[in-house]
Every structure is written in structure tokens, then in C-alpha cells.
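One chain of protein is taken out of this complex; the other chains stay put.
Going by the order they are written in, the chains are A and B; count residues from 1 in each one.
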Amino acid sequence: MNKRYLILSALLILAGIGLVILPQKSKNKELTPEELLMAIKDPSRFVSTDLITDRIIKKDPSLVIVDVRPAKEFKIFSLPGSVNIPMDSLLSGASMAILKPEGKDKVFCSDDDILADQAWQIFKRLNISNIFIMKTGVNGWINTIMKDNPPLPTEDSRAYDLYSFRKAARQYFQGKDATSSSNRQQNDNKDNPAVPKKEKLNLQKSTNTKPAGGGC
Amino acid sequence: MEKSEEKPGWRKGNFYVNPYLGGLMLGLVLLATFYITGRGLGASGAVKNTVVTTVHTLAPAHAESSHYYSKFLSTNTQPMNNWLVFEVLGVLAGAFLSGLIYNRLNFRIEHSPKITSRRRLIFAFAGGMLFGFGSQLARGCTSGAALSGMAVLSAAGFITMMAIFGTAYVFAYILRKNWI
Partner (left out) sequence: MTGPLIPLGYIPEAWNNVFAVLLGMGFGFTLESSGFSSSRKIMGTFYGYDFVVLKVFFTAAITAVVGLLYLDQIGWADFSAMYVLPTYMAAAITGGVIMGMGFAMGGYCPGTSFCAVAIGKIDALLFSAGLLVGIFIFSEAFPLMEKIYESGNLGALRVNEALGISAGLFTFLLILIALGMFWVATIVQGKVKKVEY
């Protein structure tokens, strides 16, 4: 009996050594056209502006917003905390360093979602994981979050919840802008002074790409 | 899995498979779960879903206004929570089957001979309450957070595992009169 355990232990240690010496599988094995097509058909690659807003406000460290518009447009207006990688420098080493980490959700955005989708397809083909597109882009973000669109009286309570969430988010961002209005134009991705939450947020995570609660 | 039920000793109710073999089988089940669904196994999530659904049925307005319940009410996350409910139904069936094969099916209260059944039941209930509470805070229990987390090398899995077992060793010493 004892001998059997020794043999099993030795096998297990060998399996462990195997894992140490085997090369780290390079993750950028390119996708075949079939795999790419399947990935493109999956609607979950699009995430809504509301979900992004919620994660920005919660200061989710696993969220990376990648703005692929030209630097000039990025300077005029950008989402809080977003990083600018213009299309022409998309494949540089620096941008790969931003996009490689597997534990982060990388969300592309552009004016609408066309440019962002193109960037997404390039990186999907390079087999970069956890990448998404912000649906309707920066324009959509301004329209849904920063503009006031009260729901019709005929709409259900969910529409009202969404409305109050957007309103709270708007106050949050505008409050932030007001305190840092002097450097508002340069709007790069660092040190916006934190503003305490004005209102408790309650988001219906209708387009969540990952389950909200843990398993168990 | 074991096939030779002919051996009489196996049906006496005190036979357990070799722990390493049991661990290997459990590991293969866990591996299959990850391979098929991309997530691990769980247990407390099913109870949580039961609580959320019950509260939502009895007091819908309350559930929707609560920050915690509303996290799990949106239609899109529902199937994943249901998954755990089906999984736990499977656990009950699988354990029943094993109890049937190894002749362990009977109603009883298991406790140390030094304590009363009443004391055992009170401690079991209190322990369940604490476990349920803690599992929500840590976003999973021993199966969902610790075991499944360790299988994908999640830092949370290792931290939760060490916190559970470390504390359990301390409290087991304090409560040793209950068990030995």
C-alpha cells in the first residue's frame, strides 16, 4: 500500500515538473476564419453604456476602456478613465501591453461602434481574451447618460429604474467635471479628484457579460 | 467508480472509498464541469437563489428595492443561478444513490455520545446560519469559492480556503467538547 502511494506521489510530482518546463502556451495563436465568425456572431461582445457607466462609478479595477478615436478627438472629450490608442498605433508594443492582461475586461469605444468593432476584430483574431465593444460608442454614451431622456408614462418600472440610474450617474460625472473644470479640456486618464457618491445607484444589469454574483 | 458490490463489507454502511481515489473522482467531476460550462461547482448559490426567489415572490417591491436581491433579479443572470439549483438537485440525487449503494440511508441525528441531540441540532442550525452569512460575504462557500477557485488558481479561492480552515481549526479547539 505504502509503495503504491510513493509511486502515485512520484507521478504527480512528474506531472508538476512537466507543467513547469513546458513552455507557456503563447496566447496569440491566431483564430481561424471559422472561429472568428463564431466569435463575431456572439452578441455578448457588445456591452451597454449603462453597464460601463456603472463600472466606471464603482471604480472597477478590472475595467479598461480603450478609446480608438484619433488623439485630437480624444482630447476634446473622452470617457473618465479611458485610454487612447488611435487606430494607427493599435498594434504597437505599448498597446499590446494594455490589451494582453487576461484578468481585465478591455472595452473598445469610438464615436459610434464601427471603428471599435474593427479594432475588436483585429484583436479577436490575435486571440486576445476578454475584449468587448461599447455599444453605440461615445456618442451613445453622451446620449444615454449625459442627456436627460425621461421615460414615457406608459413604460414599465424598469425604464424608470434605468432613468434614475442614468440621472444619478450624470450627477456623478457632472459633479466631477465641476470640481476639475479647469483641466477639463486635457481630460487625460489620470487623477480626477474623487467625488463622493451623490446618490445610491441601482442598475439593472441587463447586458451583463459575466454573472454578477460568485458561483457557489 | 466501484463496481464490486458483491463484497459483503461494502454494504455495511461504514465503507468509504479511499480518500485519494475520492479526491481524484471529485477532481475529474470538477474538471468536466469547467470543461463543459467554464465555471466551477457550487452549493450556497442555490440556497441564495432560493432565498432571492422566495423573497421576490412574497414581497416583490422589497426585493427590487434591496441592493442585494436586485443584483440577482435581472433576467440575464437568472439562468446561471438556476444552473446551481439544478446542480444541487443532482447532488441530492447522487448522494442518495451513493447512500443506497453503501447502505447508509436512515434517519438519524449524528452527534458525539457526550452531547445531547438537542445540543447538536442547535449547534448545527447556528453553524448553518454563520456559514450562510459568510458564504454571501465571500461570494461563495467551500465548493464555489474555495474548491472551484483553487482549480482555476483564483487568488480569492486560496484566501477563502485558508480563512475557512484556519478559523475552523481555532474554533474546533474551542468547541472540542462538542465533537470528541
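Basically, contacts are C-beta pairs under 8 Å (C-beta built on N, C-alpha and C of every residue); 3 or more make two chains touch, one makes a residue touch a chain.
On a predicted model such as this, the values are computed, not experimentally measured, just so you know.
Interface with the hidden chain, as seen from chain B, comprises residues 1-2, 16-17, 19-20, 22-44, 47-48, 50-52, 55, 66-69, 79, 82-84, 86-99, 101-102, 104-112, 120-121, 123-176, 178-180.
Even with one chain removed from view, chain A keeps its contact list with that chain: residues 9, 12-13, 15-22, 24-25, 27, 38, 42, 58, 60-62, 102-104, 129, 210-211, 214-216.
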